Every structure is written in C-alpha cells, then in structure tokens.
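Removed from the display is one protein chain of the complex; every other protein chain stays in position.
After this line comes chain A, so read on.
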Amino acid sequence: MMKFRFRRQGNDPQREKIKQELFAFNKTVEHGFPHQPCALAFDPQLQLMAIGTKSGAIKIYGSPGVEFTGLHRDAAAVAQIHFLQGQVSLLGHFLDIHVCVCYNVCDVVSSASRVTVLLLLSSCDLLCVGTEGGGIHFLDLPRLSLRDNQSLLLDQVMQSIPEDYRCGKSLGPVESLQEHPKQPGKILIGYSRGLVVLWDLSTRNAEHMFLGKQQLESLVWERSGSSFVSSHSDGGYSVWAVASGNTYTHQPVSSSIPYGPFPCKAINKILWRTIQSGCPVVLYSGGMPRASYGDRHCVTIQQDKQHVTLDFTSRVIDFFTVHTTDPEHDYDDPKALVVLLEEELVVIDLLTTGWPSVPPPYLAPLHSSAITTSCHLDNVPAKLWDRLAAAGNNQGAQPGVRHAHGSWPICGGKNLAPPPRQQELLLTGHEDGTVRFWNVSAVAMTPLYKLSTANVFHTDCDPNDDPLDPTNDPEALQEEEWPPFRKVGCFDPYSDDPRLGIQKISLCKYSCRLVVAGTAGQVIVLGLSDEWSDHTVDVSTVDLLQDREGFTWKGHDRLEPRASPAPFPPGFQPLVLVQALPPASVTSVMLHAEWNLVAFGTSHGFGLFDYHRRTAVLARCTLHPNDSLAMEGPLSRVKSLKKSLRQSFRRIRKSRVSGKKRPIPTPTSKIQEANAALADQEEVAPVQRRIEPRSADDSLSGVVRCLCFADTYLRDGTHHGPTLWAGTNSGSVYAYALEVPGVGTGRGRPGGEGSGCVEAVLGKEIQLMHRAPVVSVCVLDGRGKPLPEPYQASLDLATAPDMTNPHSVLIASEEQLKVFSLPKVGAKTKFKLTAHEGCRVRRVAMVTVCSTAQEDYSETSLVCLTNLGDLHLFNVPALRPQVRYDCIRKEDISGIASCVFTRNGQGFYLISPSEYQRFSLSAKVITEPLCTVELERPLETHIRSLLHTNTSGNTHSSLLETHTLLAVPGGDYNRTWPRCSNHWCNMITFFGSSQDSSSRI
C-alpha cells in the first residue's frame, strides 16, 4: 500500500504536460427536451425562440445547430421570458425576481401584490408590470428602476368607469397587457373582472373603456389596431371594435363560444392572425366542453370553415405564431404555429393546406417512452448510416407529418460548426419495447430511425387481432366527430406491456446485426433489410436453471411469441427470438457477429446462442444455493413497501403545499416552510450504516453483470482461440473456451456451412475475494491495448491485436480494478478504488483519447464512473490514476445509472427524464455549439456584432457573467461591456437573484 502511494505521487512534469494535452473535462451540450418547461418567447426579428424551465434554465434556439443555454444560479423557476425586440436581450422573469420586485414596489406603494403579467414596449425602454392587486407599475430599462409616481393604480381606473359597472367590486388582477400595434404609446389593459382599458401612456389617461361582463383570460390585438379579441373563462371569445369618439363600449362586435352550448373550460390564450388571401385565423388553447373533454390538452386552429382541434398528450405551456412583423405589411400571414407542451414542442405548418405538423430538428422528446438503456456507436460506416436513414425516412412518410427540415420556421442565427468528422449513433431502449436511433454526430440530436419490437410478440392490444377496431377503419374516421380532434405529437408514456421494455442493446456496425434484450428474458437478433418482409421469427428457449431443484419462479410469464407471420417494415427485422427461462430481465448481452454468437445473462445465469445454426451452445446457472430472492421474480417489493408508503405520503403532502395556484409568499408562510423543513430533518432518524462485509449469500448474487467475447489465450500460451467471459454480482468470473468452426486455428473450412457446432468448455473460474459485483471484463492484447471489435481486424479497420506477447484480462469490480495475466491467471496489477477512496465503480469503459499537440498520439485509458458521480481515469494496463473529474451530482442516481461513454472519450448521461448531457473527457474531441447571431442594436450605434459561443462552458458562464455585471449597483450600462467576452457584449440578460435585483431597483 505504501509503495503504491509513493508511486502515485511521483509527479513527472513531462507526464503532466502530456496529460494536459490528452484530458480535459467539459460539459458540452444538452440534447433533448428541457425538463419542466414553463415559459416561451419568440423574437420575430432575430427568429430566435427561448424556453425557460422550472429549474431556472433558459435555452435559446434558432436554426438547427444554433443553441444557447443559460442556467440561473439559484435554480428559481422562470415565470416569463421576453425578448427585447431585435437585441438578443432577454428578460428572464424569475419567480424570485418578481418576489423582490413586489417587495420593492411595496416599499413605494402600499399595495402589496404579486406580478401577473409583464409587457415590454416595442421601444424597449419601458417595462409594464401588471400585478394581482390590479396595479400597473412602470420600470425603466435596462436598469429596471421604478418610475416614481407613475404607477397606475386601481383607484385611478375606478374613478373613470361608470357607476353601474362599479358595483362595489374590485376589478381583480391585471390579466393582460398589450401594446397597440400602430400607436406605440398606448396599451390595452385587461382586468380579471372583464374590464378592458385602452390607456395612453403619454397623457396618462384612459382613452377607451370596454365594459366586459365575462371574466377575462387574455387579449390580443388585430394587426391594424382597429379591433381586439378577448378570451374568457366560460370558453368564449369576443371581438371588440376600437372606434375613436366614444369612451365606453358595452357590447362586443361579435361573441362566440366555439365548443358550447354546454359549459366549457376557459380559453387561456387566444391569437388572431390576419391573412391577405382570406379570413383571419383564430388560434386558442383550451375552451373544451367541461364534461366530456375537460381533461384534454388542446389548441384549436380555426379559419372560416376549417377547424382542427390539436389534441396533445401533455399540458400546453404556451404557443406563438411565426408571422410577418414588417410594419409595411398589412397582414400577419402566419407561417407556422409553435406550441410548447410540457413534454415536447409541436410545430404546425399553417401555409400548407391541412396544417400538417413539422418534425422539429432539435428538442427531440427522448422520453416519449421512458428510457431504459442506451448504447453508443462511433464511426458508423456510411453503408449502415444510409440504410438506417432511408428506413427512417420511410417511417416518417405518414399522413399529417410533413418531412422537410428545410422549411423549419425558426431560422435565426447561423451554424458555424464544421460538418461532423464521423457519424455517431446513440441507441436508446425504451419501456414500450422500442429502440430509437439518434444522430448525435453534431450538436442537434435528431431522430434517425425507430425500431419497435412489440410486433414480435402476441400482445393484448395487437391491432391485427380485431380488424374492427375503429381507429383502423378509415370509414369510421370520416364520420363527423365533434370537436374535430387530431392527435399530434409523439409523447406517449404509456406502455402496452411492461415486459416489452428494452434492457440491453448490442449492435455490430459492420455486419448490421442488432441484438435487443428485454425485461421478460427475450433476446431478439435482428438484421437490416431494405424491403418489407413477411416472415415468422424462429423461437428458441434456453433454460438457465438446468433442472435445478427447489426453485420456483414467481415473476412474470415470458412473452408469447406471435404464431403467425407478421409484416416487418424496412429497417431492422427480427431473425431469431431467444427466450431465457425463467423469464427474468436480461442484465447483459453481447454480440459477436463474426462468430454468429450472442451471449446473454440474467439474474439466474447466462447462455450462449448460435444464431446462425439456431442452436443454444451453453447454459450456465450462476445462482448461489442460498439465493432465494432471485427466484421471487423482479425484485421483491415487500422489503421497500413501508419506505415507499412513507415517501408517497410525503410526496402528497408536498404537492399539496406546492400545488396551490399562485401561493402567496408571505413572511409567515416562509417561516412555516422553514419550520416544515426543520421538522422534516428531525423526522429522519440519525443515519446508521452497518459494517458488514459482502457474503456469498447476498441476494441476487447470481446476476450476470457483464459478458465479453475475446480471441485470446485461455488454454495455454501458444494457442489462442475464441473465449467467452462472464462476470456476476458476487464477484465470480467464468471463462469459457469456445470452439467455433472455421475460426482461429485454421481447422475446418472458413465459412464452411454445417461444419459442426459451436462448443463451449469451461476453462477458468475466478472468484474475487472481495466478492464485489463484476462490472466489466476486458481482454488486453500483448501491448496492453483492448482487443478490437469483431470484424475490425479482419476488415483491416483497426490495427491487428498483438498476439505474440502474453495477453491479460482486466476485471473491474465495484471495488477494485485488477489485471490478471493469461493464460495462467495471476494477478499483475490492481487498484483498490473503494479501499482508498470509499467510492464504488458504477460504469467502466475503455476510451482512446487523442492528444491536442501531436496528431498521431493517443492513449487508451480506463474511465470509471463512481457512485459519487466522479470520473477517474486510469492508464492501462498499469492502472495508475491519471485524472479525476467531478461529473454528476452524487444524489443524481438515475444520471449515474444512465451514463454511457463513447470510444473517443465523450459521454452522455440523463439530467432529466428527457435530456441528455453530453460531456467530453478528451481535450481534442469536443462536440459543442458553434454559432453566431447577427444583430443590430438601436440603443448603441448600430454596430453589427456577433453573438457567439466558442468554447463549451462559456455558454453558461457568459450568461451569468453578464448578469453579474448588470447587477453591480450603479454600474454603468455601457462601461460594463468590455468586461464580457467580445462576442457576448450584446446580450443583456436580466437574471437576478433577489439580493442583486433588490439592490438595483
């Protein structure tokens, strides 16, 4: 141990330099859809869209590849976002800010109340703040200072309304503020009770009053400013004419309740867009009949007789239209409707008849069904890539979905990133039995192809079962349905059968063979085909218990394979289905396409299957006799019932607290909250940990954690041959020597058909003394490099492994990394990670990292993600620690579990159910956004400048930096710019923690 310590401390400056050239940790991009989005904004001039989330992140998107991310320090939820038009300035309105805004307003005026709406004037120098109390306050921009004595309070408005309308009631909160489209100094104010006031800011005078009787939800101007539309809580909307002359209007021009006559839900937001060639388009969310469709999430598009009710699977957050804003133009002529839902972004093309949806080039909803596993492939050959893309295009050609990225309506900014050096593929396995193929070569993660495995099985909701299903009958669809629903979007978290879930994936990119393994012990071997095919899938079962007595499986049944031939679309089509018995979830799978072998492991044992000859080669039970739990089925629930009950009660209690609409943060409630937090802490008994070494009879000790194929020396030092390695949860490693006809020794005819069966003979068994689960097994060649993938050597795609010097095997357990010599298994080097650092290995991968200084220099390292979320890099085979980085929060268990590494030193992990964070360990290979936004700033002297992110990480820090600068009390707006990086100088961001902002206001 001491020896080792000394060795570690030897800091060779030369080595340190090389390390710096090799390794660097960067979190680069976030792929996927932001978790819990809650605000949306669009800048029509810059053509940029901003999305704010509950966790305080603001993401800006333009044309594909143009992405910016900013994260607020305090992780407060973003309530509203407003673009300062044309200036890439973004007003982030955080709940925190508005608390402090209110408090500051309270100091000035005595009506304490919360902010409900914000209006940013087109002149960009004034911010109007509507509050719950009905008052409107005006803040100067960009300093966010309150204009003293200019606030418009309810009393002033009340004075000018007629006596009969007043009736002693308050007007209610300000629900909407809209600036007059033609006359900049006038704003339309909508109060909750129904009153709408056209207010002239310069004269401070109510020019016109619209005495609405129905509770108001939102307002929108007609483009010419001659009329406006109001939407109401009863599900109706009204059109009001703004005629000069009379001060009071009692009745709207027209009024309708589109989904009446039965009670309807409120129309939360309405848009009214004029079109040169016809009737205006009305777009609104909500308004559905309360009793029958009150639970649907809908946006309605209506133009004359055309009427579509877009039916979404998740809540509508906000929507906007992309339309002409050129003041010369007399009509809106909307191009597209962009709807932000809680779980996805849907874009509708309004120019094409039928209003088809446009697949977004970014913000892909990764989680359309929950992600259960993932797998990354780099350097995907063009052959496979093109065939996959073709199959994917074929899938996209469905009615109602237009597949053209060229017409993406949001097109701000310019992508400067060079075309990717190689094609990278990320495969995600989902709960509903689908595997999605994503293009992750560049910053924007786009779907390539989707594979469903459900049609291999006979499931309850098989569409072929009942041809009378109305959804399949086109005639039935024609029938008049009211409202005219159309299902839009792909978020569908409901799984037909939990057993279909994908657990492990293995793909050979050279032979286009894919193995997908699932929850009910199914292992499906698939091949790529460009044609439709009607065939029956061969089914085999492999009994992993091998007649062992005394065990009964109490878990789910195996999936029933489909008896009749099924039509399989072009793409990956199943060839063989292997079902493990008992049908426990598959815990590891490995494919060797060159040998036509697939190995799979469950909690009971592992099996080896020759899919060429359709025969099982080996089945080995790994169960420990004392392990009763493994037989109970998928993880016993009894154990955690008490805990989960307690947790769910807590959750309910919490949601009751936070679920209130607009909770008013009064000082007393804050104290209560703090008390509750304290009480929560006290409730938890002091945590104790038992010091108990692992024993052989731990539950689930037989789980096969990893499998590995290698052509190496197992029998003796002179003859190598195919081998299979399997590692279990209890620290056992089994090594089998395989006899594959035509492989290795030159015996048998190469490629000869029927030259015999594959055979497996147990060669070695290694029982690690510390009994920790084996996370990975990897065979190293004579130079200490990992063996190449199947076909890589034979197709001359990689340097051939060194077969002259003795090989070794690297076994990584949860606690230790160890290299053993082969064929005589003797320990060579080891690193006791847990004994030294107290952390446990969760994920291990071999990565090859290239140097930034020397083009051809690269090193192979072992990267190891621990349960504390940090990454350790070791050189191989000496296992000396190189660098260590903090990567994931240790509380983020799902993030740690979802981490996947690429071979070139990048990685992905889930930061929410719907987002992958991409990171890079390599100083050279970094995938990051590289884009510009050109803009003009009227406030400054019309400098054309660039909004630019060049290095990863800057995206985050710059946003915060500008914020910090702006928050300096009395700091001059112009003087602060030189401190920012040049490229960021035009970004004004009003992020604010409460302290900062309060000091400003």
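Keep this in mind: a contact is a pair of C-beta atoms (placed from the backbone, for glycine too) under 8 Å apart; a residue touches a chain by one contact, two chains touch by 3 or more; residues count from 1.
Methods note: contacts and distances are computed from a predicted model.
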Name of the absent chain as recorded in UniProt (options "PIGT transamidase", "Par-6 family cell polarity regulator alpha", "Signal recognition particle receptor subunit beta" or "Probable aminotransferase ACS12"): "Par-6 family cell polarity regulator alpha"
Options A:304, A:765 or A:886, residue touching the unrepresented chain: A:765
Contacting the left-out chain in the complete assembly, out of A:12, A:163, A:692 or A:796: A:692
Residues belonging to chain A that touch the chain removed from view: 1-2, 542, 546-550, 607, 613, 615-621, 625-626, 686-697, 714-716, 718-719, 736-737, 739, 756-757, 759-770, 772, 815-816, 818, 824-827, 832, 834-840, 867-868
